[in-house]
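One structure follows; several queries about it will come next.
Excluded from the complex is one protein chain; the other protein chains are retained at their positions.
Letters A, B and C mark the chains in the order given here, with residues in each chain numbered from 1 onward.
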């Protein structure tokens, strides 16, 4: 395998889908939120992405079965009050090399644009490194109009205190260059554990903005389950990615060459 | 040399060969086991693989002769009670760069599939970091059926406590995506020395599963010999690869970009 | 995105333009100087460069809007006493990978040569690591004739005490191989803060050499403004690049593969 590939499992047509990205990151916040939507609304997997820029390894699940590193695309049709279509991207890893991240994010945008997606939500966590009383939601966006929209939903702008490293940032930046619009939502979390509270705060904003209807009751339960299902290897993976999403000011030179 | 290449030394045909991989790793367990099969059953080398992702160096043997970094393919015909064909992969290194590992493993799978291989055994060691009284064998597999099969042979599933980094994991993961089935067998070893006992435990399971017949008497002797033959450079190489096969939980960011 | 691209925003023709490069570096000296010229003389942006060798991230501005990593080309027509044309290159990052730096600098030279540029100024800072009483200007050049020219303008040759790492060095070196001539000007700075004094010293030499006329009065003000506008992420970025421009003698192995 010399290049990133996307295997399409089901040929579908979608109508101007909203694209939601939640690859692994700080405190599993985005992933937990997206997995919850996928399960509760029974989203359907229709494509898988594999890349030589993923870690050269496999995970082993609780049964002892090997699981390749991959990203997975799900779709939802006529969902929520607005009856919109959605593409949701989750996975067990992100690209790790400099050029790999750009290649993968470019392919993801090509792929979802092919289905008519013009709007992006990227989901993640913002690590505080200390206990969080009530998780707030931070954000950034591709336009002033969307910034105002975020503020109306109680999101705090992450203005002037940091960049966004990894797929959540790149997808917005590269999307913006193609005329796509998008927002980044981060649930505040101490980090370093599966944080259902941060995911709940994040989901509340996302559901309000998209008018998706998802029962949040089982979120805590899912967090517990996720905790059990996630092998140590995945936690290792997780920590690795968290380090790539360091808060600014911390030293991180890992993506240099 | 810009790309990985395979030089075929002998044109052969094989009938649905079983593919056994044992590139350098923890405690030389897999390599020792595979070298023993190759020598005892007089397997024949028929191809060599060279890659720009191998370390940019050569080894020097005991006579002072330079030896390029490479992987080597051997075959066996009508071997064991089942009279099966085999392809066995050994070598003095693994690919070291992120993308290199994927490129090399993809080429290896293309190559053995070309001979009709659909079943894979990957061999390695599981480092305990402390003395091992009686070496157990750990494993993982590409399907529930194979997991059950492994358990029947006394193999302990490595469930939920770790991923598999390097060629042994990638070949299974990438093979699974092509519909190939496979298992990973790890001999328990303290690590950091040539461990004949771990290789013996591993071989006992492998021979039982494949019905290959190999005399294990000279294994201890071979371990001693290997110890002498292996230059410090190879040990350096070995340590490097061991670090790439770290147990989960230990910090290893070396394959990041 | 697999390769560096240049998006041309405006089709222009220029007459033998002088090419000035001031990508981020030590103490923001070069960038501050070039931004000042661009603003005071109302240079016009006509092209943007994006690269998969830039950090895989976006910046967030003070409003909360994401800003992709990029380099930007501006032009000036009939500027200064000599009525010369200019191309000025600024940006929020440099390429970070080994091969990326070469690819990007090669593309930049191809691009400006296409407009007829044959002469290069690269601007940067020279970090002293301690307070600077009166900022001096250091330099290097592609020919003895230019070295003499620099000396006549009071520039101190950086002879025999160091190399030039990053775009400022590579553009001169690769340009020289194409028969382009160029000089490197470095304003002396303690480093690690936005240094208006170093930028002023640098600009005084540059304006003298090019006969450009730029009011330097607002430079201090601009430095203050820049300080405020630069997010922590950009500072992080900045520090990263500064480390790539280490003074010789300091240990820096970061660009090793």
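Following the convention adopted for this analysis, a residue touches a chain if its C-beta (ideal position, glycine included) is under 8 Å from a C-beta of that chain, and two chains touch if they have at least 3 such contacts.
What you see is a predicted model, and the numbers here were worked out from it, not measured in a lab.
Interchain touches from the omitted chain, evaluated on the whole complex, reach B, C. The chain that is not drawn here is touched, among residues B:59, B:90 or B:172, by B:59. Interface note: of C:51, C:101 or C:210, the residue touching the hidden chain in the full complex is C:101.
In the complete assembly, the contact with the undisplayed chain comes from C:142, out of C:51, C:71 or C:142. On the side of chain C, touch with the chain left out of the figure occurs at residues 95, 98-99, 101-103, 105-106, 139-144, 147, 150, 157-166, 169-170, 172-174, 176-177, 184, 248-249, 252-253, 255-257.
Listed by residue number, the positions of chain B touching the unshown chain are 1-2, 50, 52-69, 96-98, 100, 231-237, 240, 243-244, 254-257.
As a working rule, only the chains that are shown with their structure count from here on.
Graph distance from chain B to chain C, where chains that touch are one step apart, equals 2.
Distance from the centre of chain B peaks at C, each centre being the average of the chain's Cα atoms.
To fit its Cα atoms onto chain C, chain A must turn through 90 degrees, a value rounded to the nearest 5.
Remark: chain B and chain C have CA centroids separated by 51 Å (rounded to whole angstrom).
Between chain A and chain B the centroid-to-centroid distance comes to 36 Å (mean Cα coordinates, whole Å).
Among all residues of chain B, none touch two or more other chains.
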